[in-house]
Each structure stands twice: as C-alpha cells, then as structure tokens.
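The block underneath contains the structure these notes are about, expressed in structure tokens.
Here the complex is missing one protein chain, while the rest keep their positions.
For subunit A:
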Amino acid sequence: MSRDQAAALAGTAGGLLGVAAGLTAAVWGDRLGAWAGDKQDPTTLGLFTVALSAVALAGALLLLRDRGAGPGWRAAVGAGLLLPGLLGFTTVGRLWWIPGALLVLAAGSTVCVAPRAVGRAVRDRWAGVLTAALGACLVLVAVDASAPLVAVAAVSGGLVAAAPWVARGPRRLATAMLLAGTLPFAALTWWTLVTPAIALLSLTAGFTALRTSGPD
C-alpha cells in the first residue's frame, strides 16, 4: 500500500467517524456532557462538525482519485484534511479524539510524500493562503449571527477564500470575487470594526496573490 493510499484510507475513516461524531453530538450532545465537550449549543456545533468532516472526506477521496498530482494540489488536500482535523477538537469534545487523530495523521502523510515541494508550493502561494484564512475569518465572525447574516458571511467568505485560486482563469473574475466577497458584507456590518478590517486585509492579500500568481 502506498503512502497516499494509507493517507486516503485514514482520511476516509476519519471523515466518516467525524460525520458520526457530529451527528451524535447534534442529537445527544445535551446528555453526553464532557464526551461532547459540554457545549452550550451542541446541535449547531454537531452539524458544523458534520460539515467539517464532509470537507475532510472529500479531500481523502480526491487523494485516492488523483494520486501523483502536483505539490500545490497536495498542499490543498493536506490543508483540507488538517484544518477540519484540528477544528473538530473545539466542537464536539472527546467524540473527536479518534477522527481528529486520523485526519491529522492523513494530512501529515499526504504532505510527507514530498515535503520540500509542498513547502515550496505553499510559500509561492502564501498570499493566497492568507487570503483564504481571511475568508475563514469572515465566516467565523458571523457564526452566532442571524441566519440571513450567516448566509451572507458564508458566501462572502467563500468568495474571498476561493478568489486567489481561480487566478488562472480570467483575472477579472477573481477581482470580482474579491470585491463581492469583501465590500457588501463589510458595508453591512461596518459597526463591528472587525469586518472592515478583514475586508481591507483581504483586498490587500488577495490582490497580492493575484499579482504574484504564476502558472502552476
């Protein structure tokens, strides 16, 4: 079994167990106490964990399908396994211990096939990575808000996070995604002070990423 196959297997198992952990927390979280992290709102966090696990599962399946792809792709899959793997530790308590460990292991294994090349790919697209992180910040800020605002934040964050990675398409599309992802939400919630700051940085990091992105 190759290292990629082992990573994909661990990632798939972690993703499936993560979905089960999320559903368990969503349905029985109130009664599980510390096992589900003693959360105030285990239902929402459980469903959020299911979504995180689905992302990790998709990463693991991609790894199985596209073995041997470039270091940039490998870095993206590694991040898709690692970030849900780490975030889950804050959402459903002990239920995440096994899926989380499996996902972190899978991410490490994915990157370790070509660590230098992956490191170089990340460094080359660092501004894009920062922009994606800022997209996640937009979503994080609005997690507790009303449903319409959460929806706007999710779309905005998604647009910001994805913009640097569509740079190989028409540049105008990436620019439009950055502007649409930052300005309306910042204008809608200017009084929070945080969202305008995120918007400003997103535009700076995003345009830097677009300017520096070259052929993969």
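The working rule: contacts are C-beta pairs under 8 Å (C-beta built on N, C-alpha and C of every residue); 3 or more make two chains touch, one makes a residue touch a chain; residues count from 1.
The rule is simple: contacts and distances are computed from a predicted model.
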Handout entry: Hidden chain of the complex, named as in its UniProt record, picked from "Phosphate transport system permease protein PstA", "Ger(X)C family spore germination protein", "Ferredoxin-like protein" or "Nitroreductase domain-containing protein"
Key = "Nitroreductase domain-containing protein"
Completion exercise
Contacting the left-out chain: of A:A54, A:V166 or A:L201, that is A:L201
Practice task
Give the residue, chosen from A:V27, A:A51, A:C112 or A:L140, that touches the chain omitted from the document.
Solution key: A:L140
Handout entry: Hidden-chain contact residue, picked from the options A:A36, A:L52, A:L83 or A:A127
Key = A:A127
Completion exercise
Absent-chain interface residues of subunit A come out as 40-41, 126-127, 130, 133-134, 137-138, 140-146, 149, 189, 191-194, 197-198, 201, 204-205, 208, 212
